[in-house]
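The structure that follows is given in the form of structure tokens.
Missing here: one protein chain of the complex. Every other protein chain is in place.
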Amino acid sequence: MTPQDIASKLKAKFGDKIVAETLDVHDPFCQVDPMSIAEVCAFMKDELGFNYLRCLSGVDYMDKKKTTDDLGVIYHLGAIPDASLLFCLKVILPRTGAKVATVENVWSTADWHEREAWDMFGIDFVGHHNQTRILCAEDWVGHALRKDYKSPDEYHGIRNNVV
Amino acid sequence: MVGPMSVPLRLPRLRKRTSPKAMASPANIQEINFNTDAATRDNVLISSLDKVLNWTRKSSVWPMTFGLACCAIEMMATGASNYDIDRFGSGPFRATPRQADLMIVAGTVSLKMAPRVKLLWEQMPEPKYCIAMGACTISGGPYIKYGYHVLKGVDRLIPVDVYIPGCPPRPEALLEGLFRIQEKMKYERILDRTREGLRPEVLVD
Partner (left out) sequence: MSEVNQMQASKQGDVASEEMLLNMGPQHPSTHGVFRVVIKTDGEIVTDAESHIGYLHRCFEKICENVNYTMATPYTDRLDYLMAMGNNLGYAMSVERLMDVEIPERASYIRVIVTELSRIASHLLAIGTYGMDIGAITPFLYCFRDREKVLTILETICGQRLNYNYVRIGGVAYDMDDAMLKMCGEFCKYFMPRVMEYNDLLTYNGIFIQRTANVGILTAEQAIDFGCTGPVLRGSGIKRDLRKDAPYSLYDRFDFEVPVGAGEAGTVGDCFDRYMVRMREMIESVKIVEQALSQIEAGPFKTDKIKAKPKPSKGDAYTAVENARGELGFYLISDGSDTAFRLKCRSPAFSNVSVLHEMCRGAMVADVVAIIGSLDIVMGEIDR
């Protein structure tokens, strides 16, 4: 199944929920509407055989000139044991009130990956059963991988930044 | 702690073989004169209590099994067959801080881990020693500039006796650090429990 086939199948099934498609890059991808990502993923898993979520990454697209300040979530899908079946889904979210549907019911591995994206970027995964911080301490303030994050000077009385 | 030269000791003459029965008999308990009796001079050692205690202490340093990151692997290598820390009386890695008297902080201390490290240190009985192993525990190491979640040196948290640089330090370096700790133990004073003069030295540079 070529990326072209997958994209056209997704288009036929979901119509305008597939916002855009880009196929002539290293990892061909479709951009999906944030709240319908769960059904798209369920379709990918059940009908197209993507039974394995390789990677789920949060991204902060804010560059130095601040031309954009969107957040994003990238889903790299694969299949086991068929290693040639690869595709990628992307979701673009506004910076304030970033909300995307959870896919932890599709692949259980998304549970921790989504918690990490919440911890690092503050992306709210609607419907996640336990959306708590996973890497930083429970009482950590802020989302560390956002480009405008400033690390705290003190944590529980421990001086953190080098003077 | 040198006592009077003539003390009563429950000590048989050791050079002459005596039967166990004879050794136990009250006739053998006698006053020994340290100055004159050649047998006693060969067999009785006089030392200060501090020296004896420090000697025993330094010959059985019990570190705590407390690995944090990459340095912990080198700490394991130090304990394993090639480097064999047992040779220097420091073999038994204890799983609980209550039985340990040396804490080797091996690896990066994150801010999430920092309160636990402090708690573990406080659970250890005095006298206790601390080795900061590796660049991360000394200053934050490679994570010093952008590591928002990394403690920039474990000495911001607990007192450190010996700093061992390296990323990670070789097992030989850890052994050298242990020797420095043992060297330090030699000068402990039993009556001076504050040990304040001993703390802030940097021995390995």
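All chains are identified by letter, namely A and B, in their written order; residue positions are counted from 1 within each chain.
Criterion: contacts are C-beta pairs under 8 Å (C-beta built on N, C-alpha and C of every residue); 3 or more make two chains touch, one makes a residue touch a chain.
Being a predicted model, the structure only gives us computed values, none of them experimental.
A.B. asks: Touched by the hidden chain, which of the shown chains?
C.D. replies: Displayed chains contacted by the hidden chain, ordered by label: A, B.
A.B. asks: For the chain that's not shown, point to the residue among A:Leu10, A:Ile37, A:Val59 or A:Ile123 touching it.
C.D. replies: Candidates A:Leu10, A:Ile37, A:Val59 or A:Ile123; residue touching the omitted chain: A:Val59.
A.B. asks: Quick one: which of B:Ala72, B:Ile85, B:Ile138 or B:Ile158 touches the chain that's been left out?
C.D. replies: Final answer for the missing-chain contact: B:Ala72.
A.B. asks: Which parts of subunit A are in contact with the chain that was left out?
C.D. replies: The list for subunit A reads 25-27, 51-55, 57-60, 63, 74, 76, 80-81, 83-84, 88, 107-109, 111-112, 120, 133-137, 144-145, 147.
A.B. asks: Identify the residues of subunit B touching the omitted chain, counting contacts across the whole complex.
C.D. replies: On the side of subunit B, residues 65-70, 72-74, 76-77, 80-82, 93, 95, 97, 107-108, 110, 112-113, 116, 120, 142-143, 145-150, 167-168, 170 touch the unshown chain.
Here, only the chains that are shown with their structure count from here on.
A.B. asks: Averaged over CA atoms, how far is the centre of subunit A from the centre of subunit B? Could you give it in whole Å?
C.D. replies: So the centroids are 51 Å from each other.
A.B. asks: Which bits of subunit B are touching subunit A when the two form their complex?
C.D. replies: Checking each residue of subunit B against subunit A gives 111-112, 114-115, 140, 144-145, 148-149, 151-152, 156-157.
A.B. asks: If we count contacts the way the header does, which residues on subunit A are in touch with subunit B in the complex?
C.D. replies: 135-137, 140, 144, 149, 151-152, 155-156, 158-160, 162
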